[in-house]
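What follows is a single structure, written as structure tokens, with notes after it.
Every protein chain of the complex appears in place save one, which is left out.
As written, the chain order gives the labels A, B and C, with residue 1 at the start of each chain.
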Amino acid sequence: MSDKTRTGLSRAQMAWRAAQDIPDGAYVNLGIGIPELVADYVPAGREVVYHTENGILGFGPAPEPGQEDPDLINAGKKPVTLLPGAAFFHHADSFAMIRGGHIDYCILGAMQVAANGDIANWSTGAAGAIPAVGGAMDLVAGVRNVLVITEHTTREGEPKLMERCSYPLTAPGVVKRVFTTFGVFDVTASGFLLQEIAPGVPVEQVRAATAAPLAVADSLKEVAAPQPEKAAAHV
Amino acid sequence: MSDKTRTGLSRAQMAWRAAQDIPDGAYVNLGIGIPELVADYVPAGREVVYHTENGILGFGPAPEPGQEDPDLINAGKKPVTLLPGAAFFHHADSFAMIRGGHIDYCILGAMQVAANGDIANWSTGAAGAIPAVGGAMDLVAGVRNVLVITEHTTREGEPKLMERCSYPLTAPGVVKRVFTTFGVFDVTASGFLLQEIAPGVPVEQVRAATAAPLAVADSLKEVAAPQPEKAAAHV
Amino acid sequence: MMDKRVPDVPAALADVQDGAMVLIGGFGESGSPIELIHGLIDQGARGLTVVSNNTGNGEVGLAALIKAGRVAKMVCSYPRSSNSKVFPELYRKGEIELELVPQGTLAERIRAGGAGVPAFYTPTGAGTVLAEGKETRDFDGRTYVMERAIRADFALVRAELGDRFGNLTFNKAGRNFGPVMCMAAKTAIAQVRRFVPAGEIDPEHVVTPGIFVGRVVEVPEPAQESALIEQGVSYP
Partner (left out) sequence: MMDKRVPDVPAALADVQDGAMVLIGGFGESGSPIELIHGLIDQGARGLTVVSNNTGNGEVGLAALIKAGRVAKMVCSYPRSSNSKVFPELYRKGEIELELVPQGTLAERIRAGGAGVPAFYTPTGAGTVLAEGKETRDFDGRTYVMERAIRADFALVRAELGDRFGNLTFNKAGRNFGPVMCMAAKTAIAQVRRFVPAGEIDPEHVVTPGIFVGRVVEVPEPAQESALIEQGVSYP
């Protein structure tokens, strides 16, 4: 997979592109994995307040080694710091923020996203697996703008953008936009619409890796992400 | 009404008697009027924490003149003070304490109490009256032990202990005990049971002033309240 | 930069539209955002639905808003008090609508609105006239009333300290409906006694996190309703 025209965007580039969609003054909840990188790429001059469902608003980056506090962690159970203006609150209040529509954006990973906006990101439904949902269902049901960042296909090459999800849903009809290795996909009333494409990736390659009809925007443009090497350097 | 055998207990004596029923360590909400006097008569050695639905636990008596704070008031909108260990909280939390069964006793006034425990204390249902309920319905629906203190009859001599309430209910079937001018009445499965009687008041006089069948406890005794003059001196 | 501070009361209220649903904090005068209410009178919006525990006293604050004919409907638990004349008069004339709600149900409906809960069950009011026309349902042998959430366009509350993120603390029992009303409004507006720099309120002591607050305006010496009434003030 060393051929850049085949691999598309790096994880950092996907995070960079998603970060451009976050407006100044937004309240944002970032999922575990690639979404966590988004915080590194929010454009200068925009102030974003991060929410973590275990009960903090206004947390900042990881602390210096040795400064970790087991009671100052994010939902991924990683140590964080506090920014001025932070607040602590209990779980019922924290999920009131989520369920009540007070969080502007959540950016999550996904196993599958469907052309109707359905998302599956908590269970493969496999027998013998220990089911675990955490706050995933609350986030996608409650947050105003649900955005997904994901590799375009699984490690095995299976499509993750589907006509309909085959895995158990996290919620029906909630995803607005998906950022993948291959570009930016809006979820519209008539299905996926490719808005931006990764440099050097042909549309036909995207189509082949997508298990749903794919419309292409008249205004299709290339994702203007910085070079992977450069973007990666920020992480 | 100067004849003591006809008037029965004073307001202070009723409050004193009700106060004897409050155990050490109880959380108590006192209604406006005679119930407010109960706090003056809780026996020495018992510590009671008072709740007011506008958002304080652990308040104390009225402040010295000049020390009033408009934001430190009880549900009757009278100034109070704080005792060590007090706490403030918002209205949803305050009524969670009430509705959730965390308050041990509420002692309220009433317009009418029925033999089945129904209480009417918020509205006469009269045309043209401005209906107003406040926290009355929450208190009687949520508090574990609902006790009533009231004159045995209205100023016009109408009974307040009824077979069934004629006024709109505050809640059905919630009152456990009533303290009146004439004595202490338990609400039992078979109706009112006179447990204690005001000194010098004949049972027949109580019956005549009660619009419901009245059983008399085998163990009927006189209310052991201090003399009205003495009790009143505490107020 | 996130900065929810606005320079003055008119700026805080500029976009309140006719017919808006407005939550107004306070339990009697305690915690009542009197400068914001007077600002709303000056601003001129009409046909409001106001949710507030009471209906105001004398001819200042909420009573003055009602007197000015701006309120089409009141949702409250206790619409009369020792010194309320304005609401009773209009109500008797049939010129203002009233939805009477038990106080705890009112607080819980507002909190539910803020928490994304469209409806819940409560024992309060079951078996009374206030449950008439409402769905009831038995759980574990007891009857409960289904109550719907309240969401509003604006909330006006009085707080103590506020920072640019909208984090708030309150003063004593003046807290009352403030925190839940901030949760349930599209735009919650808090008058605070003092602006403080971000971080001055200990994160452990924030009562209302800024996410629930849209605008903060400083009113360093808020008037007390009872003092205005004593002075014979009639607003405007």
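The rule we apply is simple: a residue touches a chain if its C-beta (ideal position, glycine included) is under 8 Å from a C-beta of that chain, and two chains touch if they have at least 3 such contacts.
Not measured: the values here are computed from a predicted model.
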| item | value |
| --- | --- |
| Visible chains that the absent chain touches, using the contact criterion stated earlier | A, B, C |
| Contact residue for the chain not shown (choose from C:Phe27, C:Tyr78 or C:Tyr144) | C:Tyr144 |
| Which of A:Leu9, A:Ala39, A:Val146 or A:Ala171 contacts the chain that the document leaves out | A:Ala171 |
| Omitted-chain contact residue, chosen from B:Tyr27, B:Tyr105, B:Trp122 or B:Tyr167 | B:Tyr27 |
| Selected residue (touches chain absent from view) among A:Pro35, A:Gly142 or A:Gly183 | A:Gly142 |
| For chain A, residues in touch with the removed chain | 52-56, 69-73, 77, 88-92, 94-95, 98-99, 125, 128, 130-138, 141-142, 168-173 |
| Residues in chain B touching the chain absent from view | 24-25, 27, 47, 49, 51, 56-58, 82, 84-89, 92-93, 95-103, 142 |
| Where the unshown chain meets chain C, residue by residue | 108, 112, 115-123, 139-140, 142, 144, 148, 169-170, 172, 203-205, 207 |
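The rule we apply is simple: only the chains that are shown with their structure count from here on.
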| item | value |
| --- | --- |
| Geometric centre: closest chain by C-alpha means | C |
| Two chains sharing the most C-beta contacts | B-C |
| Chain whose Cα centroid lies at the greatest distance from that of chain B | A |
| Whole-Å gap separating chain A and chain C, where each centre is the average of the chain's CA atoms | 37 |
| Where chain A touches two or more other chains, by residue | none |
| Multi-partner residues of chain C (at least 2 other chains) | 111 |
